[in-house]
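Taking it in order: structure first as structure tokens, then the write-up.
Only one protein chain is missing; all other protein chains are in place.
Showing subunit A:
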Amino acid sequence: MAAQYELLKELLNSGTKLGFGQEMFYKFYQAFILKDRWMQYIQGVGTTLLVTAIALTLGIVLGSVVALVRVAHDQQRPNHKNPVLGFFNAVCQVYTTIIRGTPMMVQLLIMSMVIFANSRNFTVVGALALGINSGAYVSEIIRGGLMAVDPGQMEAGRSLGLNYMTTMVVIIIPQAIRAVLPALGNEFIVLLKDTSLITVIGGKELLYAAQGIMNRTYEAMFPLCGVAIIYLILVMLFTRLLAKFERRLAQSDR
């Protein structure tokens, strides 16, 4: 292959027009094989997965906390409102309003150029921004799940003498998680693809690698299509894993 590439390169330099197949091979070789460039894609995938994992964890933790605060606040009896909970509820509402009300790209740029202007670690800053963004959406998903659990479950737990928090943790949340798993899976997939946005702030993930190669070879089709295929494969893989996980959780439904 390497010999063939050298041959084609010489032909090109001497001004010969290449055939279609030869041209495709030439570009493919340049995009993936020359100078072991495939390594850059693999490293990019690694970073992409790492960023997704960080952002997902952060998103789920943030989202769960926000959802729990908001549900606990809403489930209080009228005229018996806890002011501390009221304060946290207000904070949570401001958070979801701001995050859901502004574009993701703007948030990313603000995070990297305003808040963490001195940080050179763009990948981590990007993961942080994605996680904070994801948390706002996840909180609404989880809140929906918590509210969808039959109120009789809370009554049953409380009537056995368990307190509110314990009932939430051992009875309501496990059922809510199972109900929202498809929506969470969706969020996970969106997040996986949105990691490509951190390219704009210099996060070194998959798309960043492809852009670097594009800039060196002046050829866009193979790097971009390659990246698209890699994202597609990743998403299909995780969709399948999620379906498997869901089936396992659903064993009590049979």
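FYI, contacts are C-beta pairs under 8 Å (C-beta built on N, C-alpha and C of every residue); 3 or more make two chains touch, one makes a residue touch a chain; residues count from 1.
The rule we apply is simple: contacts and distances are computed from a predicted model.
Comparing "Succinate dehydrogenase flavoprotein subunit", "Spore maturation protein A", "Glucose-1-phosphate adenylyltransferase subunit GlgD" or "Amino acid ABC transporter ATP-binding protein" against the UniProt entry of the hidden chain yields the protein name "Amino acid ABC transporter ATP-binding protein".
Looking at A:15, A:103 or A:152, the residue that reaches the missing chain in the full complex is A:152. If you put the hidden chain back, the residue from A:113, A:160, A:190 or A:236 that touches it is A:160. Only one residue from A:7, A:61 or A:170 touches the chain missing from this view: A:170.
If you put the hidden chain back, the residue from A:21, A:78 or A:101 that touches it is A:78. Residues 77-79, 150, 152-153, 155-163, 166, 170-171, 174-175, 178, 251-254 of subunit A touch the missing chain (whole complex, contact as defined above).
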